[in-house]
Structure formats: structure tokens, C-alpha cells
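Everything on this sheet refers to the single structure shown next.
With one protein chain removed, the remaining protein chains of the complex are shown where they sit.
Naming follows writing order (A and B), and every chain is counted from residue 1.
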Amino acid sequence: MTMYGPSGVDVGDPSEGSVDPAETPARPPGRTELVPRLLGPIALVVVMAALGFLLSDNVLLTLQEVLALAVFATATNLLLGQAGLVSFGQAVFYGLGAYTVALGWLHWQLPFWATFVMAPLLGALVAVPIGLVALRARRLYFALSTLAFSELAYQLAESRYDFTKGANGVFGAFVPTALTYPRTGYLFVLAVTVASLLLLWKVNHSPFGLVLRAIRENRGRMQALGVNVYLHQLLAFVISGAFCALAGAMFVVYSQSSYPELLDWTTSGGPVFMAVIGGMGTFLGPAVGAFIYQFGHDELVRYVSDWQLVLGVVLLVIVMFWPDGLLGGLGRLARLLRKRRGDR
Amino acid sequence: MSDDVLLSARGLRRTFGTFRAVDGVDLDVRRGSIHSVIGPNGAGKTTLFRLLTGILRPSAGTLHFGGESIGGQPVHVIARRGLVQAFQATNIFPRLSVRDSLRAALISRHGRTRDLLSWSQRSLDTEASTLLETVGLTPLAEEEAQRLSHGDQRALEVALALAMRPRLLLLDEPTAGMSPFESRKMVQLVQRLAQEEQLTVILSEHDMETVFGISDRVSVMHQGQVIADGPAPEVRANSDVMAIYLGSDA
Partner (left out) sequence: MDLASLVTPLVGALSAASSLFIVAAGLTLVFGALRLINLAHGSFYMYGAFLATTLAAWSAHTGLWIALVASPLLAAGMGVVVEVGVLRRLYAREHLTQLLATFALLLIFADLALRFWGKGVRGVSPPRVVRGNLELAGAPVPLYDLVIIGAAVVVGGGLWLLLSRTTLGWKIRAVVDDPEVLAASGVNVRLLYTGVFALGALLAGLSGVIIAPQQAVEPGMDAQIIVAAFIVAVIGGLGSITGAAVGALIIGIVETMGASWAPSWASTFIYLLMILVLAVRPWGLLGTPER
């Protein structure tokens, strides 16, 4: 018989960004347990692949963008939800990935396959100095620092006309013809998305992932346990940077262009927004948020010119009343129901 | 130092300006025993504990742990040697489950914090389950740490300390703020640790029933000095000690 203290009652703040036990396995899945758990995700992937043959070209193009954003948001959530690091600067890597593909073609005629692979590598590389500096600041100041980096990157892209073509952006045939067809482009982007999400999922569920969450919960305690917090946060920053850059390269398949706005702080705000809508404390939350955000945007833009207004109101409502986001809230509901059933 | 003495202090002193918080303390703690340190508030118990764990450096005196001198060593070195204190309950990982909290501590101890590739961590999970059993938190393994009752959070704290594989565990007022039921659970846990795990335990306490119920030896502190030290029944019978206590305790 155990007693639950007053903190057992949710009062908004403690539940924010809570790690959903339904997402983190209680015990590592044994061989026999793994199969039923994989069924769901595999089915989802199969369905999404099949959709590539069923949906219209327009929708497939939109989905390309959505998938890139899903990876962008999930990679950002490694910092936001897992490590507890609020970054308003992940667009630096996103834009870097896009520009790698575009400028690699423009200046050195590099093939897409080469630049596509280079993008995450460059993202990781650039993340090191940025992380080394930004992570010296705590919490709020870290957020402001990343925001400054984002604006700095935007500035540089806009002003170095000779290299980046400035505000005009870079347009060209850097995406191989095969990928310019909506269906093949979609399937390619889907494949990369699945691979990326699998890797990011692995990071979350590794000892490193748990250490990140523990650092988020109690930095001092982990230091007392001998963990170099700075180093681990830097590692998370580098991994996130790599995948954000990959997302940027994926975006180019859709946009076939690259431009400075991809680097600025409002673009950085996007994945944060998506993670909050979908649920920072869950793995697929950010991806769901990306779907909602982008489809919402694209659909709204068609019928209603006030998409910013609607998105803003949605974000505000979620932030105020539903801090766990969509998946987080559903997860909590499910656990609540499970508990009630268990008590009976 | 005889074979069965794990921790030994001689002439331990700590001053803050002119104030002598700990003033020439001698202490011998035997392996596998439960050794209580008691005394009124301000007697120097907390300072003594901080000297033992390395949070404070001694102003004078010697400190030996397992035959080696630890006076002046940093906290994490002393902790790795096996002298660990269980923290106050507010120092937990609020939103991690009980099991994940232990796993985090174990991962840190095993130095596997940068491990991105491991799929299953069988040995770690077995160790975590064992720790849960030891402190009696198995039914609460998947609960969020912040939702636990105060008593269960203290048990979690003990488990986190145990994850460091200590040879000596320091408990600073382990039953503070607990209901009689929770206190009894904590006391039973401490006894189990000493008997079954052969862990040496030093605890500071105000609850006399606890102290004389489970301690092998008791040291009484007053104004920075140890005024009585010996097997529990002897100290209990010592009338000077009782006078000091009855004089200043409720």
C-alpha cells in the first residue's frame, strides 16, 4: 500500500514534456516481444508507400515537404524534448543542408548523391563550434544564443551574393530528373524519412538517450555521478544538427531551390512549434505535429488567407491548455484508462 | 587500524572562522555495522558527514577509509572509493520512472553514457531490478519519481546511492518527515542492507527509538565533540548522554 503525494495531481507544469512511458519500453524488448511491437510501424510504412501510387501529384509533393519537416522536427526534439535544450537555431542546419545540395551543384557540379550524403556530415561538423559556444549558456540564454546563430546564418546567406546568390536564392537542376517526378521523389523521401526516424529512435532508446533525459531532469545529480554534461549535450547537438541538415537536403527534392529564409529564426521556430503541437514527450509527436502544421498550412492557404492566424491560435490553445500536445495527451488518456481498468 | 574497522577518524576538526563546528572527533566504524551519530541540532553531525564525504575539507585531523587516507580528497573520488551518501529526496529525477532513474545511475557508474548502439542492456537491467527489490520499490518501478510519496522517494534515494556499489552508506536523518509507517519501512531497509548486503551504514538520527533499535554502536556529539561512544546499550544507559538529550530535545 503506497501513498501518492499531492504532486500526483496534474497542475499543468509538471506534466509538460513528460516522457511517455508508453513510448519508452519498460524492459528492453525480448525477441518474442519485438514482433508484435514492430507490426504497427511496419504497417504504417507499407501504407505510406502504397499511398505513393494512389494519391494525386499535388498531395505527393506536399507530402515530400511534410516528411522533410517531420525529420526536421524529430531531430529538433532530440534537443527539445529529450535533452531539454530549447533551440531556436536548428534552421541553421536545415538551411545548411539545403544549400549544400544547391551550392554543391552550382559551384562544383557535384552530383546530388554526393551532396545528399555530404549534407548531414556538414551539419554535424558545423554543429561542433556552434554547440561549443552556445552550450556554455544556460537555458534561456542558450535559446537566445541559438536564435542569434540562426539570424547570423541568414545574414551571411543574404549578403554573400557571390557565393550564395543572396536573397534570390539558388535555383537549378540539382535534383536528378528521376526524383523530380512526384511519385519517385515521394518514395525516395519516404525511404530516407523512415531510415532517419529509425536511427533517431535508436538514439532515444540507447543508454545515451536515457542519460540525456536524466541530465534534463537533474543536471547536478548527473554531474555528481561523474557525467560530463557539457560533452553529452554537445553530442546531442551534433546528432540533431546532422539530421536537421539531412532534412534540409530532403527539402530540396521538393523545392528544387534553396534560399536564405530557410536559415532564419522563424524557420527555426517551426519544428519547435510542431514538436509542441504533436507532443514533445513522445517520439512521433513532432512528426505528427509536422503533418498537422504543414497540411494545415497548405490547406488553409487554399481556402483561407489567414493561415498564420489559425496556426497561431492553435499553438496558443495547445500551449495554454494542452501542454502535452496531441500524442502526449492521448498517451496520458490511455494510461489513465489503463490504470482505471487495473484498479478494478 | 584493526581489520574490521572500515572508516577511521582521528582528531578530525573543521572550523569556520573562529567557530569550531567539528572539534577533534575520533571515530571508528566497523565493517558491516550500523553506526549512529546522535546529538542535538548544531552538535556538528551534518558538518561531520560533509567531512566524511569530501564536501568539506578537514581543517585538521586524519580520515581513513578502507586503510587509505581520504582527508582532502574531492567528492567524486571518495564516492568512487565506496563512501556514498544518500541525498535528500529533492535531488531526484522528477519525470523519470523509478526504474529509469536507477538505470541512469547504473549507466553512469558503468561508464556507458555515450553508448548509442546497445540494444538490450541485460546486465544493467538485472542490476536495476535487484536494486528495486532490495529497497522494496519493485511495484512502483514504472511510476514517475515525482509522484512517489516522500518515504518512497527516500527509498529511491537509497537505491540510487546503492547503485554506486558503496562499501559505506551515509544516511543523514533517513526518517525525517516520515510517517510512522514509512519510518518503519526505512528502518527495516537499513537493517536489511547491513545484514544481507554486508553494507556498513552510518546514520544520523533524532528518533531515539530508531537509533537504539537498530544500531550496533552509537556516537554522541555535542558542540563539535564526541562525548560518548560505544555499543548501543551502553550509550543508552549513560546518564550524562540522556541529560544532554532531555535537556535540549523535546
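Assume a residue touches a chain if its C-beta (ideal position, glycine included) is under 8 Å from a C-beta of that chain, and two chains touch if they have at least 3 such contacts.
The shown structure was predicted, so the numbers you read here are calculated from the model rather than taken from an experiment.
Enquirer: Could you tell me which displayed chains border the chain that was left out of the figure?
Expert: Those shown chains that the absent chain touches are A.
Enquirer: Could you tell which one of A:Leu39, A:Val133 or A:Leu337 touches the chain left off the display?
Expert: A:Val133
Enquirer: Extract the touching residues of chain A with respect to the undisplayed chain.
Expert: Looking at chain A, the ones touching the missing chain are residues 11-13, 16, 86, 133-134, 136-145, 147-149, 151-152, 155-156, 159-160, 265-266, 269, 272-273, 276, 305-309, 311-313, 315-316, 319-320, 323.
Going forward, only the chains that are shown with their structure count from here on.
Enquirer: What's the distance between the Cα centroids of chain A and chain B, rounded to whole Å?
Expert: 43
Enquirer: Would you pull the chain B residues touching chain A in the complex into a rising list?
Expert: 75-76, 79-80, 87, 91-97, 99-101, 103-105, 107-109, 112-122, 124-125, 139-142, 144, 146-152, 164
Enquirer: Which chain A residues qualify as touching chain B in the complex?
Expert: Listed in rising order, the residues of chain A that touch chain B are 2-5, 7-8, 14, 17-19, 21, 24, 26-30, 202-203, 206-208, 210-211, 213-214, 217-218, 220-222, 224-227, 232, 235.
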